[in-house]
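One chain of protein is taken out of this complex; the other chains stay put.
Per-chain residue numbering starts at 1, and chain names A and B are given in the order in which the chains are listed.
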Amino acid sequence: MVNSTEGSERRVQSEAAGAVAVEMAGLAHRFGKRTVFADVNAQVCAGQVLVVTGPNGSGKSTLLRILAGLLPPTEGTVTVRVNGAALDAVTRRQYVGYVAPDLTLYRELTGAENLQFFARLRGLTLSRDALIAALTEVGLRGRGRDLVSAYSSGMRQRLKYAFALLARPPLLLLDEPTANLDVDGMAMVERVLAAQRARPGGGLTILGTNEPREVEWGDTQIRLETGR
Amino acid sequence: MATTQTRPPAPKRPADAEPSEPAPTPGLQGAWWKWAVGLLMCYVIYGAFAVGGTVNFAGSGNSGRIVFFHVPVAILSYVCYAVAACYAIGTLRRRDLRADAKSAIAMELGVLFCVLATITGSLFAGVMWNSFWNWDPREISIVIMLLLYASYLVLRGAVSEQPETRARLSAVYVLVALIPATFLIWVVPRLPWLQSLHPPDTLVRPQNTSASYKAVLYPSFLAFTLLFVWLFQLRYRVWQLVQRRN
Partner (left out) sequence: MGRYADTAGNRAVSGQAQAVAAKPVSWLDEARALLAKDLRAELRTKVALSAVGVFTFSALLLLSLATATLKEVQTVDILRLPEPISRDALTAAMHPAWDAPSKMGMLWILLCFAAFSGLSHSFVHEEETGTVMALRLSMSAGAVYAGKLAFNLLLILAVAVIVTPIYMLITGMPMGAPPVFLLVMFSGCVGLAGAATIVAALAAKAHGTGALYGAIGLPLLVVFLMLLLNAASAVFIIDPAPVRLVRDIGGLLSYGVLLITVSALTFGFVWED
């Protein structure tokens, strides 16, 4: 697909190219005196799935947060490249789809309103069909009009996926991907992973988990030890 | 499936090499200058009581002698804030906990000087106009300054368990509160809505300052400023030792 660029207006097919690569070098993070993890090195290319495992408190969530550009690491560097150009932490967030237990969406809005709000922030206008498609993809079809406060925890998790996938990001970061999900939900996650792998131009997924079943989904694995 | 193991955490590096003396102020190292400050302060105290002719602040007579202490301390209480603001900018730009410590120390000393200024000012008012507190603009200004310092310390106390967050929030607060501080120093005492008992700008008018008077006042400024630097260095050294112990 050709991307036309006319001045500052870019009409881009949202699933077009975006070859992404992630590189971590000597990454370490400390909270005060407590070292969460140290000396993490990895290189991940498009089309791959990286799994981060480790005991509780070993810093999986922290690592994912750093990768998303939400937290600067105490030491080391994270380089996320999209189409060869390295992105700084703030710009990186636009290219990231993030799902985590501590991510919350607005309870006082409906599922549809949440998606429309976040879509608007990304410069997307969700038509009615697009909205229905987004909800159907995560198995929330017909529940878009309910307030998120009325959702079950599994439904909230599904909505988080819808949020993460709004802009079809090249980099998907999933912290405990199947938390609160039933069997259908787990199948949905597997579909998402497959779609990300098959993404034109290449998509990359990094999972943080301890579930053996989810660990199977990865091509490469990093194990974090509890820091001193 | 290839597995990439992380290496075990690297051995803990020794703390960043901190000099045993705090960040050196040019020329102010060692003990010699502290002796000099001590002597200077003795001179100031003696001069304050011995300077010939009375300091004629609105006919204040001998009670005006407190001015030699009150004015430097009051000005210093505002200067402390400026120092804290500079270090706050440094904290935000470099994400440096040392700059944050310096900022906090400057604010703590600001509380000290603010309290001294309030007390000396109140004493002067009590002797001069027979009432220790008048809600006059400069008095209001110094009290709100004290409130500002106190709020800063309250904010720091609320986030005390996360040093990095505390550094950022304190620095931002210092910079945001710079606006009210500036207004307090320059605008509030001159608001037409507030009447003033405080002698306006008496120091600046040359007819009020004889040579002997200047001979005590200017050294007093110097002495108190150096005292501030000394206290600052002491507090910073304590902080460094605490850091090293942890």
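In this section, contacts are C-beta pairs under 8 Å (C-beta built on N, C-alpha and C of every residue); 3 or more make two chains touch, one makes a residue touch a chain.
Quick caveat, the model's predicted, so the values are computed rather than measured.
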item	value
Which of A:Leu71, A:Ile132, A:Met186 or A:Val215 contacts the chain that the document leaves out	A:Leu71
Identified contact with the non-displayed chain, of A:Phe37, A:Tyr98 or A:Tyr151	A:Tyr98
Residues belonging to chain B that touch the chain removed from view	92, 140, 144, 147-148, 150-151, 154-155, 158-159, 165, 168-169, 171-173, 175-180, 183-184, 187-188, 191-194
Residues in chain A touching the chain absent from view	3, 5, 8-12, 14-18, 68, 70-72, 81-88, 90-91, 93-96, 98, 100, 102-109, 113, 117-118, 120-125, 163, 167-170, 201
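One rule holds for everything that comes next: only the chains that are shown with their structure count from here on.
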item	value
Between chain A and chain B, centroid-to-centroid distance (C-alpha), Å	49
Residue ranges of chain A in contact with chain B within the complex	28, 31-33, 35, 37-42, 218-225, 227-228
Touching residues (chain side chain B, partner chain A) in the complex	1-10, 12, 162-164, 246
